[in-house]
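Please see the structure below; I have some questions.
Below, a portion of the complex is reproduced, with chain positions unchanged.
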């Protein structure tokens, strides 16, 4: 997704204009969909040669200079002291790992969490069946781990209702320990609050408990276990519970995206997956994207978006008195923050936790990394 | 504190109305005071039977369904594959531990910190004597640990003065290492700032140092050691220093509650105690509660209140330009945040750090958990 034409290192500077290049890149991304979106650099084949000189059959000197220019053409050549061969090899090996991760993005894995769940209507009540159960979950390609999940998904199915809706949730516990569902952020009658021994008996293995309530307050909320929760939630018993305001959202979004952060036994995940199995957000230039960040982990995660600022509009479902801009938003456990992104800058933009040890290591990116792709 | 009538599992759905039930529950809580407030569920005795079927003499099938309804009656029965007996036993054992913790809340322990201290007046000066000393402190029932405390309390006695008051603090150090008191957040003359070797000599073992100043700025402030502070403060040398604005607080609170977070050698504590020895906040419906969060620990603590939002009004004693609502407030070390809670939702509401490992484990809740009880 680069507007650098690396071929220019060895060719005359007959670079396509930035606009032409981006148009090409955008098409490359769009078809087929977004698969391999981040491999744009690599697919041009000249990346290695351009900046270091080891691609077979290209006699690039050990030091090379790339002149990249954001508005018009550029070009350059090389000349630097030779790097020791062993170091060079190690560096190439590291690069291969980094490149492989990025080429793989978005990687296919089995299972997708956070899928919108359609209720069935029973006498005007929106009814959802949620079953907690032990499953195997593919967090990243080939990394299959035990998860405790609602309806076989991590995060559990996304619930979206409207302020004032009557909702019934039939919760069945197929785990081997008790559980209960807390509707985090929703100001429910006490008996629906889901805290075992305080507001209800625990829902024992094999048992079913029925929650029913009229949804009182709008916002980006969550549902999750409130029993042995440090274990049950980090293993996957969590989901988004979005409540649209009675009059609709005040800010129009072309894309409304929920991003749930977690950091338990599955490692660092966005919507239950670690990079490169995370899901990019794909928007057209000019579109507005709402991201609803939700932290279900045990650590803070300052999420950083490249290329464009985020307008912070809501905290825990409540509007901030005045929205404010940032590019790095610190999200603490239990918090939800809504932001709006005005997609005015085309390209593939890294979007990751800025605790870098949650996002990248010597073997490349992992964990809490995704991308916003503006076509 | 539940509005679920678990007896309905085996009985006809002649459930008391929610209003009736809550009224009953509220009375149960009110007399005697709040002791055992969270045991409401358990005291109904049917919790176990309702949802899993092991209470002696009740032939509940291994899977049972409870239909809980927030506004009117409900009911249901069971039928699920049998859970292995060993898992069932382990689950019951876990539940017993969880229940025992909640039944014990608020548990009696020796010693109470953060007690309002009355000054003596000497020529118009409010005089406080603070003595630092090694003590034994019961953090949770039976868990007696060494603490370093002001006046035998953890947190130290709460100081409440008015903006413009003249205050004298006679600080005597009975520890075996030097100390000094920093008045965190109060814009004092430099010599009163309490930083050894920068603004004053250390207060050596056995010595006394007298702080005297006119209080310049209102707000939720703190006093604590500023010598070997990572040890001295986490061991207990800390307290609230509340300064009321000259004209009084702009927002009327029926209850003004200080909640000091700590996370050192005493584990995760609220006002020097870990759950179930923490103190519930008890309010009548319609009352307004101000909570002054203060973090004296080394970690962030995002405090989550169930059932009602918190209106954030002040940061470090300074008013926010416009108050804003949330249900989870991230409090970093050294920070103070004031919130107002409009107690419009009756019930017993969990109030805890949402870093779940600070609040609950397989053996039940512990550490940074308390409750807001709205009667």
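Some notes on this structure:
Per-chain residue numbering starts at 1, and chain names A and B are given in the order in which the chains are listed.
To be clear about the criterion, a residue touches a chain if its C-beta (ideal position, glycine included) is under 8 Å from a C-beta of that chain, and two chains touch if they have at least 3 such contacts.
Fair warning: this is a prediction, and the values are worked out from it, not measured in the lab.
Taken as a whole, the complex in this structure file is built from 3 copies of one protein sequence, with 2 shown in place.
In the analysis below, only the chains that are shown with their structure count from here on.
On chain B, the positions that touch chain A within their shared complex are 1-4, 6, 18, 22, 38-42, 46-48, 50-54, 62-71, 74, 76, 78, 80-84, 87-88, 90-91, 94-95, 98-99, 102-103, 300, 302, 304, 306-309, 321-328, 330, 345-350, 354-357, 359-362, 371. Residues of chain A that touch chain B in their complex: 172, 174, 176-178, 182, 184-185, 187-193, 195-214, 217, 226-231, 233-234, 298-300, 315-318, 320-322, 330, 332-336.
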